[in-house]
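Here the complex is missing one protein chain, while the rest keep their positions.
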Amino acid sequence: MAEAILIPGKTVSLIVFLVIMVSIYLTMRNASKGKVPTIRTLPAYNAITEAVGRAVELGKPAHYTTGTHSFVGQTAGGSAALTAGLSLLAYISDICLSKGATLIASCPYPEVMTIESEILRSSYLKAGMEEEYSEVEHLRYVPIVSSCAPFAAGVAGWLEREKPATNFLLGPFFFESLIIAEAGYHAGCFQVAGTTSAGYSAFFVACCDYVLIGEELYAAAALATNDPIQAGSLRGSDVNRAWIIALILIGVVVTLLGMKPALMSLLSI
Amino acid sequence: MWGILGNWINAILTIAIISFAVPGENIFYRIAEYIMIGVTAGYAVVQGIRVVLNLGISPMMGGQAYMLLPILLGLLVYTRFSKQYGYLSRWPIALMVGSGIGVSIRAIPEVDIMNQIKASFLPIVGVNWDVAVSNIILLIALLSTLFYFFMTVEQKGALRQISVVGRYSLMILFGAYWGSQLMTRSTMFIGRMSFLIKDFLFPLLGLG
Amino acid sequence: MSFLRSRYINVAIIFTSAFLMIFTYFFKVQVLSDAATLVQKTVSLFAAFTLVLGAMNLTLIAYRQVQKKAPTAPFSVLAIVVMLMMIITGLIPPLMNSPQFNWMYNNIQAPTDSTMYAMMVFFVASACFRAFRARSKEALVMLVIGSFIIFTYAPIGAIIWPGLPVIGSWIEKYPMTGASRGFSIGVALGGLGIGLRIMLGREKAITGE
Partner (left out) sequence: MNENKGIFDKIENMNVRIIYILIIICIAIPIIRPVGLPIQISESTMSVYDFIEKLPEGSVVLVGFETGAAGWPELGPQLNIFMQHIFDKNLKPIIVSGNVDGAQLAEMYTIPQMNKPGKVYGKDWVNLGYIAGGESGIAAFASSITSITPRDYFNTPVENLEMMKDIKSAADFKLAIVCSWGTPGHSDYLRQYTTNFGVPLIVGAQTTTVPGLVPYYQSKQVVGYTSGLRGAGEYEVLTHHPGYAVASLDAASSYHLVVFVLIVIGNLAMVAKRFTTKKEVT
């Protein structure tokens, strides 16, 4: 029987790993048992309804895209943001149908397109308007293989021609974020955007009316889906954020008292 | 002969793509775009074949017969094009996802959390006043950003005030990201223009 | 054979492989470390198989377009032809090292790929002009900070006023570092949460229904 030896210097890191994993697991379990945490108000999330209302008022379509991510060969974070974006698509499509606005989605990969098509179809089914759904009319497929440029150019061109009332950009984005958001701004769209990457959030803040920054995208998805697991996972992140903040404050105070080396060696076991 | 031809093709393709900006979308851009799609896909195929040969087939021929199993499992990736057996493609993908998540999250507590916390124990006395003030600003930006992302607590009262500070800290970060974009983007274009001017146009015109 | 379709197989594969990687990071058990390396090697092999997927998708798209006689069909056929040229030259021995392959790479792939990416230079500039407006206090902060950073990176900043890069570096070193760290800690926590959800089979988009 081989012996398991804890690798030196990894004790604290193992403890932290376990603390985070167990706490997230517990909050998720609590939430699925019914103690669903409330998620704070997100102005950008509330703006979705307003944005759809604007499309109804102007009698123009609303446009939606998740950007150029696919599920294959992406990081876990990218996949999670894409999932969040797709949950929001279902939510937005429901609102659009109930208010009488047309929603048109653009996407670059066949596998994502299949999922989006299913989402839209079931939304139409729920509203009792199954016959009105047509993949050709409501889904724009702009194929790409590696670079995001053709997709961005395709969507931007369409936005400038059609001038939709509203533009939703929710999901994991690459550089197409800037091109599409700028085209939307210039076409006079009311834009609601959200992505998890800091670099591309910057473009959205500059060009869009409402932005979901970083984890706000996950929070919005949790609100849209009413999924207790997602809300629980957010609560888990918050619990850990709390001890991280506390530890930073303790560390600063300890440093102030001149006992930093002791704390550092304690944290480096 | 091939060298000169290559240089010409190189330059023509470059100009064809730039022509998307000035004068605008045109057939030459389209052709160049699809050529790009084709070559990138082709390159990936060759690289894939090479890795499969090196990691799978040649060890298998060299005596490690058990490598046949990963190769067969790997082939399941292609069942995704079939409606009936598409689910099989999820198995190799599952191993890729699982292993990828495992190797990435195992080090996150150390790299992205503990080491970052430890680096935030900054001195605010016993150093020059400017360093002290700067450190305080860093801590304010850090803590307020952390507070901003509390998702399951309603932001009221003091928390709301801190969050507002957090939002401005994020704007500083976004400003930096945005400012840094210009450098990267211009560099890419400078690379192409340098080629066009120095390696194509100058020799063509007989200039140094 | 219906149990083969169940997502529990996927979840079991994900959980086991992830757990193996995590365990061998903290604990030293030779057998398991060897197993982990073998799994990683297998993953590399699988990843190599997925590299061909792009080409397959492309072929499928071209086939459909030709069938429908779509206006883009000739372009797609061109893409397939170029793709085949790339594959054939790549397979000429020495594998991926023949002069023909290097020629294709140097004169077709490298310029198209990098010029396509370089086009962003135009879009950034037009976006800066048309959309970067100080419409709110937040956007104003972003603009001002961004301008300092611009002149920190561009050597011309120090010539306009030597203080510009000094302020820019200070911003980068202190307030931006704080905000960036806060953001990345959040991303890290989110990543661990997603990792756990995937390992437990709660992310249906990845594990299947």
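Observations
Chains here go by letter, A, B and C, matching the order in which they are written, and residues are numbered from 1 within each.
Following the convention adopted for this analysis, contacts are C-beta pairs under 8 Å (C-beta built on N, C-alpha and C of every residue); 3 or more make two chains touch, one makes a residue touch a chain.
Bear in mind the structure is a predicted one, so any value in this text is a computation, not a measurement.
For the chain excluded from display, the touched partners among the shown chains of the whole complex are A, B, C. Contact with the chain that does not appear here is found for just one residue of C:M56, C:A154, C:I167 or C:L200, C:A154.
Checked against the full complex, the one of B:Y34, B:Y168 or B:F189 touching the unshown chain is B:F189.
If you put the hidden chain back, the residue from A:G199, A:G214 or A:P228 that touches it is A:G199.
Residues 21, 25, 33, 36-38, 40-41, 43-48, 51, 94-97, 102, 105-106, 109-111, 113-114, 116-118, 121-122, 124-126, 128-130, 132-135, 143, 147, 150-151, 153-159, 165, 169, 172-173, 176-177, 180-181, 184 are the ones on chain C that touch the missing chain.
Listed by residue number, the positions of chain A touching the unshown chain are 73, 75, 147, 198-199. Listed here are the chain B residues that touch the chain not shown: 18, 21-24, 43-44, 47-48, 50-51, 54-55, 58-59, 96, 99-100, 103-104, 106-108, 110-112, 115-116, 118-119, 173, 176-177, 180-184, 186-194, 197-198.
Quick note on the criterion: only the chains that are shown with their structure count from here on.
If you draw each protein chain as a dot and join the dots that touch, every dot ends up joined to every other dot.
Mean C-alpha positions place chain B and chain C at a centre distance of 4 Å. Each chain gets a centre from the mean of its Cα atoms; for chain A and chain C, those two points are 17 Å apart.
Measuring from the averaged C-alpha position of chain A to that of chain B gives a distance of 18 Å. The residues of chain C that reach two or more other chains are 22, 25-26, 47, 50, 53-54, 58, 60, 113, 116-117, 119-120, 124, 132, 138-139, 142, 180, 183, 185-187, 189, 191-192, 195, 198, 206, listed in rising order.
Contacts with at least two other chains are made by residues 10, 13, 17, 20, 72, 76, 145-147, 178, 198, 202-203, 205-206, 214-215, 218, 234, 237, 241, 244 of chain A.
Remark: chain C residues 4-5, 7, 9-11, 13-22, 25-26, 39-56, 58, 60, 75-76, 78-87, 90-91, 95-96, 101, 103-122, 124, 128, 132, 138-139, 141-150, 152-154, 170-189, 191-192, 195, 198-199, 206-208 touch chain B in the complex.
Across the interface of their complex, chain A is touched by residues 22, 25-32, 47, 50, 53-54, 57-58, 60-61, 113, 116-117, 119-120, 123-124, 126-127, 130-132, 138-139, 142, 180, 183, 185-187, 189-198, 200, 202-203, 205-206 of chain C.
Only residues 2, 6-7, 9-11, 13-14, 17-18, 20-21, 30-53, 55-56, 70-71, 73-75, 77-78, 80-81, 87-88, 90-109, 112-113, 116, 119-120, 134-135, 137-146, 148-149, 166-176, 178-183, 185-186, 188-189, 191-192, 195 of chain B touch chain C when the two sit together in their complex.
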